[in-house]
Structure formats: C-alpha cells, structure tokens
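To start, the structure under review is shown below, and the notes come after it.
The complex appears here minus one protein chain, its other protein chains still in place.
Chain naming follows the written order as A, B, C, D and E, and within any one chain the residues start at number 1.
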C-alpha cells in the first residue's frame, strides 16, 4: 500500500543480467512472456518515436502539481534505473523537464515513466532521454507536500514495486516483478524464436488458418461461409 | 446489420480504376467530393505520419480482446484490399501486430483501419504497412469467439460495406460506397483543379472575402466593423 | 465577454521587440516568467514536432462546424500575427487547411492556435506553417453564421485579448498580455540564465537536494529515510 | 449510406405487435435475444432514471449545432415512433427541448434517442418524455443546413434503419431490425422465462458454478485453488 | 487576466432586482436571451437534480489539490452570491464539502460552481446547497499555495468577472455580465412569453414546419421528399 513521507534506501533490484536480456525484447513480447499481466494503460505514450528501454524501477509517489519528491528520488538512483512516478490524483502538469533529466542521467537513470505530464520535450528528445507520460504540459509544479520514494505504487493501472523491471517502447510499458525477471526473459526469448519462423511462413503466403490449425475449431464454433 | 459467425466470400469490390483514381486525392478532398458524408471519427490516427492509401474494404467484426477473425479475414484478401476492423464494444487492446501485417501483405492487403488498438508499431512503420487505429497497446488478444468477415460494420462511426473504397491519410479515413467510387473520383478531380487556382490567388494576397464574394453576404448577416 | 457579429479593426498589438525577445524562449519558461498563469490546456498539440512561434494574437470566435469568420480574420492580419480561434461549443471539425494557410501566410500570419480541428496537415507541415489544434479531421465546415474577430475569447481554457503575445512550442501554448510582454521577456531571460548554471551543476552530479537546499525543509516536513 | 437533403416518407415500420411484445423486456434481455449485436454505446444515458420505451425508429441526420431537420422529422411521425437522431460530427449542443418534445408527442412519438445533447431536462422529466442523450446542454442550435429524415444512420455506434425497433431503458439502447422484431421478442420471452427459475435457485444459495456446471470446464482450463 | 495572490474586496455586483428577475428563467432561456454566449461547458453537472439558482459571482482561483483560497473567499461573500471556482490546471479533487458549505451559507452564499470536484454530496443534498461541479471525489485538498479571490477567471470555458450573474439549473451554467443583467432579464421574459404560445400550438398538433414557416426555405435549400 501507499505510504507518505517515506524514502526506502536499500531496495532489491532485479538481476542485472536478466534486465539486460529483457532489453532485447519489445514490451509486447515481454507482456506475453509474463503471462499477459503487468501492462500499464495505453494512454502512456513515449515523447518521441523509437524510444526503447529496460531498467530497474525507482518509484516515486507525488501529489498533484508537486514534484518535490523527484529531487529526493534522484539521490536514490543507480546506473540502469528507470524512475516510475505515480500521482495521488489525476494531473497533467509538467512534473519533469530537462533540468531533472540532466540530474537523473547524471545519477545513472536511463528513463522515466510518469502517470502525469512532462515538459521540455524538445530538449528531452535532443538528449535522447526517453520518457513515457500521459501528457505534455508547460505547467510547472511546486515543492510543498511530502510523497514517498521506493514504496509500492500504482502507475497507469499497474502495480510497481521498487526494483521491478520496466520494459518500455513504442507499444507501451510493462512491469516485470524482480523475482520473475530471469524466467520472463527466457520465455520472451523462446517466444521470439518461434515468431521468426512464423513470420517467414506467413510472408510466403501460408495462412494463419493453416499454420495455427484453426479451421476445425472455427467450424466447431459454427463459422459459416456464404457466397 | 451486424451478423455473427459469418464469412462472405464473394464480395463486389469497387471498380479498380476508380480506386486508383481516388488514391490520388486526400481524405478531405474525397470527403467533400462525396457530399461530406462517410467520414470516420477523428480519434482514428495513423501510426506514422505521411501514410496515404486507397483500397477496397474487407470488413472484420471482432469481439473485445479477441482477434480470431483477423486470421479468417486474411484468406479473403485480394490485392489492393484494406482491412476494416470493427469491435462489438470499445476496446484498446492490440489486435494486430507485425505477424498479421506480414500475412495481410502477403495476401495483397495494403493497409488496416481498426477501431481498436494495434502493437509492434515500430515494425509496422519499418515495413511501411499503414495502419489507422484508435490506440497503441502491447496487450495481445485471444482467439475464442466468432465474429464475422465481410458483413456490414460500423467502424469509428461510419458504415462500411465490404467492397467500399477506403481513402485514408494524415487527415483521417473516409468511406466511399463502391457504387459511388467513379463519380466521387471525378468530383474530387474537379474540386482539386479549382483549388490549385484558388491557392495561387490567395498566395498572391487576394482575400477570400473577395475571391469568394463574401462581403455582401456578411453585411446582410449583420457583421459590423468597429475601430 | 464574447460578442457576436463584430470585427475590431484597430487593435493594440504587443510591442514587437518584446515579442521577438519572447520568441527566444520556450512556452514553459515564459509561463513561469509570467507567474504561472495564462497557459492553454495541454490537449492542444502541434501538428508537427519542433514547431515554435511567438506572435501577436488576432482572435476569431467561430461556431461549431462554421469557419466563415476565418476569412474575415484574414483581412485583419499583419506581419507577425498568430491567429487564435475559439469555438462557441466543443467541435473537432477541420476548420482550417492549406488554402487558408496560404492566405494567412500571404497576409503575414506566422501560425494558428485553434480550439478545434484542422486538416491538410501534410501540406501544412510541408509549408512549415505551425498549427496547434485539439484535433485533426477531414471534415470541412460551412459558412453560415456570424462570429467575431478581435474580441476577447477563451481558447483552450485561456483568456486571449487581441494583441496579446502567443508563445507556442512542443510543450504547449501560453498567452502573455500585451502590457506584460516586455517584463515577461526580461523575467524569462533572467530565468533562463539561471537554468544554464543549474544544468551544468546537475550534469556534474550535484543533487537538487543540495543545490536547492531542500534537505532541511524535507526533514522538517517529516520525511523519513528507512532501509 | 448517409444521404443529405432527403426525406423518406413511406417507411416500413416493424410489426406493432412485436414492438409491443419487445416493450416488455429490458434492453439487456433484448440485446442477448438478438444475438448480442445492435447495441448503442454506453455513453448514451437516460435523462431520468426508470425510463423504458420500445418504438419504431424515425431517423434524423443532423449537422453539428443545427436542428433544422428535427422539425422536418416531426411531420413524419406516427403513434409509437421513437426519434433516433445522429449528427455528422461529435457535438454536445442541446438540439432538443420541451417545445420539440411537445410537438413530437403531439405527433405520436414516445421518445428520443440522440447522439448529442438536449436541454430543458427538468421539463422533459416532468412531461415524462424519455430521452437518451450523450450530453445535457443549454446551448441551442440554428436552422441552416439540410440533413435528412428516414435514411440509414449511425447513432452512438449502431446502424439504425427507419422502422427498426428501438428498446431503451436504464441499461442502454438496442436496435432490433424490423425484420427480426418478432423472432427477437420470442427469444427474449424464452430467455426471461429461464431467468426466473435461475434467480430462485441462486437466491436459495445454489452456486452458479453448480447450476451452470462450470467446475469441470474451469478445472480443464487450469484453474487452481490454493489456501 | 489571471493574477495570483490578490483579493479584491469591493466588487460591483449586478443589480439585485435584475438578478432576481433572472432567477425566474432557466439557463437555456437566459443563454438565448444573452445572444448565445457565456455558457460554461456541459461537463459541469449539478450534484442533485432540480437545483436552480441565480446569484452574483464571487470568483476564486485555486491551484490543483489546494483549497486555501476558498476560506479567503468566504469572507468576501454577501447575501445572494454564488461562488465560482476555477483551477489553474485540470483537477478532480474534492475542494469543497459540507463544512465549507455551512460556512458559505452562513456568509450568504446561495450556491457553488466549481471547475473541479466536491465531496460530502449526500450532506450537501440534504442541506439543499446547490453545487455544479465536474467531478465528485472523496479526495481532500491542502492549504499551501496562494490563488486569488475576485479576479477574472475562466471557469469551464467561460470568462467570469466578479459581480457577474450566474444562472444555473439542470441544463447548465450561464454567465451574464453584470452590465447586461437587466436587458438580458427583459429579453428572457420576452422570449419566454412567446414560448408559451408556441407550446400550446405545437401541443395542438400544429407542425413547426408551418408555425415557423420553414417549408419554403427548406425547398429552396433543396430538400427532397421521396416515397
């Protein structure tokens, strides 16, 4: 559950090798490999096309219009982290811009996922600092109320525990629990291997109906062909 | 009306020459030429800028979270078709990705219009397979419930009959009934011819007020100029 | 307040030098410099990435589905103006396309901000005519009902008086009252000067916690660090 | 397909006895009986709780902000009709109020379904004239542009042909094609009969798991019970 | 324009007699009488059906999640005032509940219009204190940042100056500039007088087509009747 006014310093990050392996797959593949859970809502969008990142979550819980805790989070960052920022109520303000990105990067962060707005997107794009947000807004924030860092949060509909793996690309953002990182990476690799072969067959004109053996099931379900 | 569990095999596609002629115009011009009807809602957006396609509709009726019928539709495709996918209730799941795109293209399809979500957008962009969707989502779908192929559907607020012409670009998606394809193409050509001349005059500084002869009508309507 | 059926010809435009100075800053910086007011809602988005403009507002009040007043506005334009179009009720129709853009540019306009839809976005992008809109739609408009030009309007939640400065970029659109243009530009310059130094320190690994001296305030507010 | 500028006078209304029979069922039952198609989107809501109507559709196609065709439709009404109003683009204006309701009722109409806004809802409630709309708005409309009456329309995502049966209640609005009215009413009656018995068993504490025989299928699907 | 940190004490309230006269009309009638401007967006809804109020505006400008200024506003209230609360960014938090309602009522306020959320709606309903809001939310607010009282605000898309007349009912909320209160009330009375007669004729079966003399205009516009 949420807790306010707390910073957890020693978090258990997912195994780095597994994170690196997960970085080789898209969010859709990882989501399937994980058993089709853990996906953030699709209103989160990357601020530029082609962004793709995998990293360990440092979580931040913010209040609407207040980004104080982002600075507290910066100190907790390690190389390869992705900041995951949740807000206690819906808000589209720009909680993050090029100054914070500069700081986060200096501390080792490789990206940001935020259930709110960001600004300075032209600079962020030029920096190549990937951000997934639900809005872009020039409106800045104040620093007045305590939230938390590294507590469990709900971000865009998904539960995120500090240390979980975040895989994000053009298709969305998926959360892999730290304890499942390795097996999920393996499952993703297996899945992708199969897709390569399927792709070749489909490109050659084989129908999914035949490749997947669907014709009988469809007939049993009552599908009728008419002319 | 919608019907479930049906695949219509022999559909009457719009005249190919008319489709090719319509391909030369944008959706806005075609929409005007058609008498300002047949436009899908503007929440449908292309997954990459600059996409532009005209083709004959093969329609698919899906259930939320279930893309079974997409595979059934693949078999009904011919060169130059655009798949138009409707869903029986609002859903943003990713019903379509690079595997299906590979299959659709192998069967002749030139694009997809879907009143739901898609995934693998980086791959689809790299393939140059144009898609207009209302969402992008990593969330995959199951194959459990029958929908239909080549029945009349409502997609993003527009009625689409199989064989109708779909014209889609950055501005949106318009449906031209097959029987009106030729005359709409002619009307579009006439409209565009006029626009070239207008553009030149406006660029030269002529005001629309004068070019369209609006001053008198505006005065009659009571427009007052004050200083 | 709104008034219908009126065109104000002689408006007091903001000082040109101040406008040019404001053009050197992003909307986020200007918004902060103005005291964090005057921002349009973030649902307004540029039709292409990288657009950035500062200009003096010529306002237009439209009715849903009716762009008659856009032509009336064209005649009131001077070099360096930005057209700001409001609508009396929510509407996503395409009120503006490449013909009007050609005319507006010929009369001196450098951009459009519209609380509705536009079309021909591929052409507008090719022209480099920047537009901030809430929708893109092929649906055209009629010319039947009087609105107004150069009255006070509310556009995307912000009050705009004719002659005010509009600063718009990827982050959003901010309105600077004409009378405050100079002082806002000065405040923006001061702000930006400070940011350069901050950016360098943050990039060097200094934490915002230390640079902004937040540690004591956070402790007073009760922030607890746990392991 | 949509057509503008047309009024169809002689439409084939669904069989009155079937309509009356359908009036005895809720929209959810009718929707199931029809094979789970034909439902309007759930953003349509009744203006007062408890409204329930079944009638034959007289369709109206309107333009945003323009209710001219509502008056044309009034003349085409017969006893037992429900007016179904679609708009060529999204609009929340109040197209309908107590004067039109008075007129529609005088001509025989028993309700309105409109993919837009209405006003005078206190009066409409007092009159007991049921309306399903997507918005309530004081904003009136003009009378300037031709739409159509009794053409096929798309209303809130559903195709409606003139003469179809509309069944609407607190749960939503469903469209039954005129030709299917009788069989749908029979299917609804059969369905409702079964529900009465099921309700009694469930109330007595029988579990759906047992009543529907789900336990084996769930086990086959892999459901695991843990303590 | 917005200004932060300011409380204006002496505002010019609209003429009381005109306000009382306006209280006799619905928001739709007043909106028409005012020339169809000044309407707030229809997402504002009354917290209970049947609420109807007319009063003079005391305006409040709030920040997201912060209701400090509501207490400042309470001191500026006089008998017959309606509080109009705007927020500098979209927010659905519950800025107002039964304690503030008790205070506002004690100071003379007769209602609240707020472009945000409220809570304690069961208590507010029991008190008969009418509120128009865009959300209902249990989430409370803090008291940390200065806004303003009695500055010009934009509330739900409408400009409100302190002292303006607010007329609100089930159909929505309309703002009448103080200087136009009297003439708007007169125009509303004239309009309503005409409607009574029209209603009687329509109830007797006269068609709007004939009563408004529309047949010729429709024919000129090209309306075609088909069988």
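We take it that a contact is a pair of C-beta atoms (placed from the backbone, for glycine too) under 8 Å apart; a residue touches a chain by one contact, two chains touch by 3 or more.
What you see is a predicted model; the values in this text were computed from it and never measured.
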Worksheet item: Where does the absent chain make contact, in terms of the chains shown?
Response: A, B, D, E
Practice prompt. Determine which one of E:20, E:75 or E:210 touches the chain that has been left out.
Written response: E:75
Response to the item:
Across the whole complex, the chain not displayed is touched by chain A residues 1-4, 35-39, 41, 88-90, 152, 154, 157-159, 177
Worksheet, complete the sentence: Listed in rising order, the chain D residues that touch the chain left out are 26-28, 30-32, 36, 39, 42, 45, 49-50, 52, 169-172, 174, 195, 198-199, 202-205, 207-209, 212, 214, 218, 221-227
Practice prompt. Could you list which residues of chain B touch the chain missing from the display?
Written response: 63-66, 88-93, 137, 139, 142, 144-145
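As a working rule, only the chains that are shown with their structure count from here on.
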Worksheet item: Counting one step for each move to a touching chain, how far apart are chain B and chain D?
Response: 1
Worksheet item: Which chains are shared contacts of chain C and chain E?
Response: A, D
Item to complete: Just give me the whole-number Å value for how far the CA centre of chain B lies from that of chain E.
Response: 41
Discussion item. Centroid of chain B to centroid of chain C, CA atoms only: how many Å?
Written reply: 31
Worksheet entry | Touching two or more other chains - residue numbers and ranges from chain B | 36, 39
Practice prompt. Take each protein chain as a node, join two nodes whenever their chains touch, and name the resulting shape: line, ring, star, complete or other.
Written response: other
Discussion item. Taking the top-of-page definition of touch, could you list the pairs of chains it picks out?
Written reply: A-B, A-C, A-E, B-C, B-D, C-D, C-E, D-E
